[in-house]
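Missing here: one protein chain of the complex. Every other protein chain is in place.
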Amino acid sequence: MEQMENFISNDRFAKHLGIEVFDAKEGRAKGHMRIEKHHLNSAGTLHGGAIFALADAVFSAASNSHGTLAMAIDVSISYFKAVKEGTIYAEAEEISVNPKLGTYLITIKDDSGNTIALFKGTVYRKSTPLEEILK
Amino acid sequence: MEQMENFISNDRFAKHLGIEVFDAKEGRAKGHMRIEKHHLNSAGTLHGGAIFALADAVFSAASNSHGTLAMAIDVSISYFKAVKEGTIYAEAEEISVNPKLGTYLITIKDDSGNTIALFKGTVYRKSTPLEEILK
Amino acid sequence: MEQMENFISNDRFAKHLGIEVFDAKEGRAKGHMRIEKHHLNSAGTLHGGAIFALADAVFSAASNSHGTLAMAIDVSISYFKAVKEGTIYAEAEEISVNPKLGTYLITIKDDSGNTIALFKGTVYRKSTPLEEILK
Partner (left out) sequence: MEQMENFISNDRFAKHLGIEVFDAKEGRAKGHMRIEKHHLNSAGTLHGGAIFALADAVFSAASNSHGTLAMAIDVSISYFKAVKEGTIYAEAEEISVNPKLGTYLITIKDDSGNTIALFKGTVYRKSTPLEEILK
């Protein structure tokens, strides 16, 4: 899985936001993000875009874990609870996959284990091997 | 509209990503983001999470422009085209609003005017005045 | 749960489509629909609208099972597999609920247990008791 680690460490946007992603294999992945001041919105709570970014990074890792390039085409997210501090956690589950499309469900939780958001995303799967991307 | 400017300038997540939002009034808003290295994904193109972040910032400005706090509850985004450089632009339109709920459509375009993504978001509207949030 | 049974049997659209819903309580519900000729689309497979209708009926039963009126505000559905015959099954799970909003995940399967679609729906919860609706 060295290739997958390279792929993940290449995600500069995730890095810029302090997102860590791991255990990406066989359509699954996990991640977390420690809430910092620069993740907050105008109301002083964790920005919906920051929650999305964590879920999206885990979605990308899970959907690319089969070794060929997957590109997000449609995503839907529902938000349940405002969070102000601590760390948030995301975990991806593969709901369906075929040679062209894959759909993933990512659950996002806070420190206390409360589900704060639910993310459903679909990718278009190209035949391009990840190693070609990583050159 | 000084209050709205304060509300927008309070969005630290948007600031951290180099997002600029303006013209927030009567359910509408605009914004743009210049693509930087830290906005790229593992495949070297603009991260879906960064596109979402711009749309989300414009969505927040538009839905809060009536002067009371609006919180995102459901968002759906479709991605059409990979972008590598330049600036991307987002514009929000209010599709429906009542005292409790509002729905907005945000169109995201690249430098050449191509639509690269479409974002549909619904907020729950609280009765809390924005000025109370900004204290 | 007699009230819930009355509420469900009042759903004329579900009846018109041969949808049966049961076990609606505490945020959960189940249902099924036997595929008939009038459920098919132009390509001769089960219509996406018919799959949605089954999921929606189960979503309605689950979200109204707390005894007060719930109205759908945002729904997202992903389709995975074409089906031609047999019976399809749907089951709703409550992901989050508070006094104003609730979000549900409905999984739809075919006869062989394959997941053919995934439905995520959010309701706005009114304070109106169901018995008032059923008068």
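Letters A, B and C mark the chains as written, and numbering starts fresh at 1 in each.
In the analysis below, a residue touches a chain if its C-beta (ideal position, glycine included) is under 8 Å from a C-beta of that chain, and two chains touch if they have at least 3 such contacts.
Bear in mind that the values here come from a model prediction, so they are computed numbers and not experimental data.
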item	value
Candidates A:23, A:36 or A:74 - the one touching the absent chain	A:74
Hidden partner chain, touching residue among C:77, C:92 or C:105	C:77
Absent-chain interface as seen on subunit A, which is shown	73-74, 76, 100-101, 122, 124
Contact set of subunit C toward the excluded chain (per top definition)	7-8, 10-17, 37-44, 47-50, 52-53, 56-57, 60, 64, 69, 71-79, 82, 133
In subunit B, positions touching the absent partner	74, 76, 78, 80-81, 95-96, 98, 101, 103, 105, 115, 118, 120, 122
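To be clear about the criterion, only the chains that are shown with their structure count from here on.
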item	value
Residue-number overlap at the subunit B/subunit C interface, same or different (half cut)	same
Centre distance in Å when subunit A and subunit C are each reduced to the mean of their C-alpha atoms	29
Separation of mean Cα positions, subunit B and subunit A [Å, integer]	20
CA centroid of subunit B to CA centroid of subunit C, Å	32
Contacts with 2+ other chains: residues of subunit B	73-74, 76
